[in-house]
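The structure appears right after this line, and notes come after that.
The complex is shown incomplete by one protein chain, all other protein chains being positioned as in the whole.
As written, the chains take the letters A, B and C, and residue 1 is the first residue of each chain.
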Amino acid sequence: MTTLDNTMKEVNDNPDTQKKKRIPAEVSILLVLIGISVMFEILGWIFVGQSFLMNMSRLQIIILQVSVIGIIAIGVTMVIITGGIDLSSGSVVAMSAMIAATFAQSSSWPKVISPALTDLPFFVPLMVGLTVGALAGFVNGWLITKTRIPPFIATLGMMVSARGVARWYTDGSPVSGFTNEFAMLGNALDRWMPVVIFIIVAIIFHVVMRYTRFGKFTYAIGANPQAARVSGINIDRHLIKVYTIAGLLVGLAAMVAIARIKTAQAGMGLMYELDAIAAAVIGGVSLSGGRGRIAGTVIGALILGVMLSGFTFLRIDAYYQDIIKGAIIVVAVIIDQQRQNKRKKTT
Amino acid sequence: MTTLDNTMKEVNDNPDTQKKKRIPAEVSILLVLIGISVMFEILGWIFVGQSFLMNMSRLQIIILQVSVIGIIAIGVTMVIITGGIDLSSGSVVAMSAMIAATFAQSSSWPKVISPALTDLPFFVPLMVGLTVGALAGFVNGWLITKTRIPPFIATLGMMVSARGVARWYTDGSPVSGFTNEFAMLGNALDRWMPVVIFIIVAIIFHVVMRYTRFGKFTYAIGANPQAARVSGINIDRHLIKVYTIAGLLVGLAAMVAIARIKTAQAGMGLMYELDAIAAAVIGGVSLSGGRGRIAGTVIGALILGVMLSGFTFLRIDAYYQDIIKGAIIVVAVIIDQQRQNKRKKTT
Amino acid sequence: MNSAAVEETVSVNGATPPKDHSCEYVLEVVNVSKGFPGVLALDDVCLKIRPSTVHALMGENGAGKSTLMKVIAGIYQPDSGEVRLRGEPVTLETPLKAQESGIAMIHQELLLMNQMTVAENIWIRREPTNAFGFIDHAKMARMTEELFVRLNIKLDPEAEISTLSVANRQMVEIAKAVSFNSDVLIMDEPTSAITETEVAHLFEIIRGLRKRGIGIVYITHKMSELFEIADEFSVFRDGKYIGTHASADVTRDEIIRMMVGRNVDQMFPKEDVALGDVLLSVKNLTLNGVFHDVSFDVRAGEILGFAGLVGSGRSNVAEAIFGVTPADSGTVCIEGEEVHIKNPNDAIMKGMAFLTEDRKETGCFLSLDIQENIQSAVLHEHFVGGGGFVDQKRLNEESEALCRKLRVKTPNMEEAIENLSGGNQQKVLIARWLLTHPRILILDEPTRGIDVGAKAEIHSLVTKLAHKGVAVIMISSELPEVLGMSDRVLVMHEGRVTGILDRSEADQVSVMNLAAQ
Partner (left out) sequence: ADLKIGVSMALFDDNFLTTLRNGIQSAAKEQGVDVQIEDAKNGVGNQLNQVQNFIASGVDAIIINPVDTDATLSISDDAQAAGIPLIYVNRQPINVDLLPDNQAFVASDEKVSGTLQTQEVCRLLNGKGNIVVMMGELTNQAALQRTQDIHDVIATPECSGLKVVQQQTAEWSRTKGSDLMTNWIAAGIQFDAVISNNDEMAIGAIQALKAAGRSMDEVVIAGIDATTDGLAAMKAGELDVTVFQSADGQGRGAVDAAVKLINGQSVDRKVWVPFELVTPENLNDYL
């Protein structure tokens, strides 16, 4: 199969032919994104008589609605690159959100949960949210490295437990009535704030993954843990770091989400983990580890956003939306794979 | 000729060491099950003043409530052993259920969906359900083998699409009013029917996986697909078979489920895929493929069932139930792993 | 590691001053024992390595050589005993600690991050960083190139490992190990995946390192290498230390006797077999861009050797015939009848068997046990009854008989193949194909990583099979093996057959001439 097929490829290790290979893998998935957008544009003119893309508020909502998933997906990307998986993101969003929200309420709100904790500066709930997320991530990482259970199980356990904590924390009642200061996190800059945070996080982790040892270790562990170990990398320590950071990003995503929608609910974040994983995988991150880039994940998230907005734009029946969405996820990955194969063959 | 004698001796099995090795891997997970049950038994006497286990109707409900998940988990076990994953089970339950249910209605019901299709013999809806499930599985397998996209993505796509089909099929309205004959599938034998079906399916696939070529191929592909191919195994064809059978079992589970609760709803089966995967992994099936047994999965499913019933029995708050459930999933796998390691060391 | 330390490791390409030799031994292993479930892999062994010395380790498969090296490299912890560096006892809890103490190792199995580039693999954890702590990729590429220039390796530092051939991957491992500039360099069968040219190249590198005062531990199963490169050697048998000698003082037969505890009469027990009809006939087989116009015949009872340099396309031809990667054009006939083999299953049905060259990638089912590994290729056969049920009892008996014949060293047949030594894994895979009772047997590097004793056994087995009328194709990068075993030798160069020599006319020179053109 793969390796056997590979045998054919490298007929000569001629450095010239190799230079051509440097087209980043993200190009093909970027083309998928463009393809989907153009398709909606054309269909828009035909069926709705409107432009899909030439509409500032639609462009905003496209990015806005994937910012939260996008921030999570960046952490998930790192986790997947190490060869792991994180199923807990959605529930941890809810847990961080519920706990932090009780520190974000304004005293003028009729249903204050902890009256002693109202009108706090915005960084208090923010820190609480980040800490809760990071802690959940740390527990994931600790379980995976110290007890050697598969990441799937550790994070599945966290998924179930964190949801329980989110429900238990306020007995299931939603928490709203945030201070204006806190709400800015999701609404400042004429509502572009979540997008700005998403972009900053993406750039930071793009740099981290490409230009720091932290990034190289992450790839190395995913590519071949044994080789990483004999190269002197402390795998356990590094994995704990990666899961903790992923958790921190989930906490951040939760803060952005509740600041934007101005409420925290125990049921929120449902299936976010799957959307985040889908964004990463559509963006070319390999579930077997060792391969993938932040830029790809960002594009993957945008594909999901374009799809969501496009469906509403074309007024496709909600029933069909799901059917088509499933198909598009599959087709996007197929196209990406096919293009990558072709590129490999032609070099 | 000393070495020759030595080596002969070594192959010439020392019966003692061999006997020790033959303790099946399921023993350790069985002990976890017993441990959890005993824990509930003790807590029961302390806090509720009742026996947990010495209660026929509780035993029935424990097995009953995991029968549906259990049937799914058997298919999922095979899929995981090949090195794949199936995220679509829950949604395919809903899709099979909705479609088959319209063939199972009694003409005496006030809201019949297709009046032409009422009062049919029970095997008609049954066959429809099985076929829909198998078809979904076939599509999964076909996508995975022919387009080479990861199983995670193929089945994620199916998960989203099948849910859409389930909703679209009757515009989201539930379908009830089944013929008595069909309802027997979930209620005959004094309500033991689902359990009986679960046990039969488990035995069949236990035999298939251990004693037939089909089973051996499944393990080989999971252990090393390239080596399997060189050994003359037609991987694509076999994988398609495995996914189709897994889908068929999902269809069967759906039929049992709707016959038992006497209604089919588009929202049913939510998260079943995760419960099924959890049952398999708790039961010792390795997510990296090539390792695992049906018996383990059955025990894993029972652990989930005991937990559910135990919580209600102890009247634990719903909030805490989730928190504890997550922890128990993790702890069960940790204990299993630790015991297996120890057993390896002592032999 | 800080960037100053990186600077230091980089400077290997310059004129490094020789190491300080104040101690007689750089490395001493004292009374080390190490057990695994069911095996005592090391039983109270000792080993002393001098600086500026190539010290070979010899021993049968499973003698404990790799295990000892892994103890020294900090991968395994010994159950008892100690390791001393320059006379000082050290505890090497992690590979990192061993590296920092000046021990580098090339592992028996390739241990590279396949999805990463050559440079990233070599400098992992030691990447050069700029003033802001960010990795300086340009400098890393430069360092790699300098290292490659010094070692005379021609590879693109930016190439991804997964695109390299096994031989080139091995060269990357070698370069990586050298780059540590360590006091002790362990090489566990570095030549098992490379051909004569690369071996010569490696030996040049080793001689250079020896001059700089490094103590080199060199594990090999190839006798010729021992005499060519090693100054002294130690022998292990069944986890026990047997003795150390200067390689100039002993003969080949003496070493073999020390290793296996008995005489091995004949390395290449070639018998003259009356050749039968043509069993396999290949005409103008072509896989575009890989090999072209390959034609040859093999008769019943004949052993056809394939010789050539690494990458000459021998394995690809075998893969094409067996249907792993079917050829684009050309014909294959079995007993004069044209066959269309589209996948390995077709090939097996036609009575072919194919031992692949990469044990780990295309051979072993690591998570399965020995029995299951042996039986994977016969599940289409008479062992399977109606309903797909397998006749397990008969299969197990036959598998066990084969294991006994091949002297597979294992506590029992339910042992996971993962826990066997490389050589024993190889024997299990040979057993897999013997169980299919093939008419045509293709062996790609059948004795890679196999000890002398076992090698002789495999050779005699192949001869016996030929005697029974099996047609054998044997691809090997070990020229003596090809020359010793073959009735005829087919030589390939860059995807083309450059000649087919009869046993009588084939020798080192004639084959190498054709192979290098």
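Observations on the model:
Everything that follows uses one rule, which is that a residue touches a chain if its C-beta (ideal position, glycine included) is under 8 Å from a C-beta of that chain, and two chains touch if they have at least 3 such contacts.
Every value quoted in this text rests on a predicted model; they were computed, and no experiment measured them.
In terms of the touch definition stated at the top, the absent chain reaches A, B within the entire complex.
Of the candidate positions A:61, A:112, A:199 or A:331, contact with the hidden chain is made by A:61. Here the missing chain is touched by one residue of B:147, B:263 or B:286, and it is B:263. Of the candidate positions A:118, A:176, A:244 or A:297, contact with the hidden chain is made by A:176.
The chain not displayed touches subunit B at residues 48, 50, 55, 57-58, 60-61, 64-65, 109-111, 167, 171-174, 176-177, 187, 191, 257, 260-263, 265-268, 308-309, 312-313, 315, 318-319. Where subunit A meets the omitted chain, the residues involved are 48, 50, 55, 57-58, 61, 64-65, 68, 111, 167, 171-177, 257, 260-263, 265-268, 270-271, 308-309, 312-313, 315, 317-318, 321.
Convention: only the chains that are shown with their structure count from here on.
Between the CA-based centres of subunit A and subunit B the separation comes to 29 Å, rounded to the whole angstrom. Chain geometry summary: the mean Cα position of subunit B and that of subunit C are 43 Å apart. For subunit A, residues touching at least two other chains, in rising order: 3-4, 286. The set of subunit C residues that touch two or more partner chains comprises 324, 361-362. Interface of subunit C with subunit A (complex): residues 73, 75, 94-96, 99-100, 105, 107, 111-116, 120-121, 124-125, 127, 129, 133-135, 137, 154-156, 158-160, 162-165, 168, 287, 289-290, 315-316, 319, 324-325, 358, 361-362, 495.
On the side of subunit A, the complex with subunit B involves touching residues 1-4, 87, 143, 147-150, 152-154, 156-165, 167-168, 171-172, 274, 277-278, 281-282, 286-288, 317-327, 329-330, 333-334, 337. Of all residues in subunit B, only 1-4, 6-8, 10-14, 17-18, 21-22, 211-214, 216-217, 219-220, 222-224, 226-234, 286, 289-291, 344-345, 347 touch subunit C in the complex they form.
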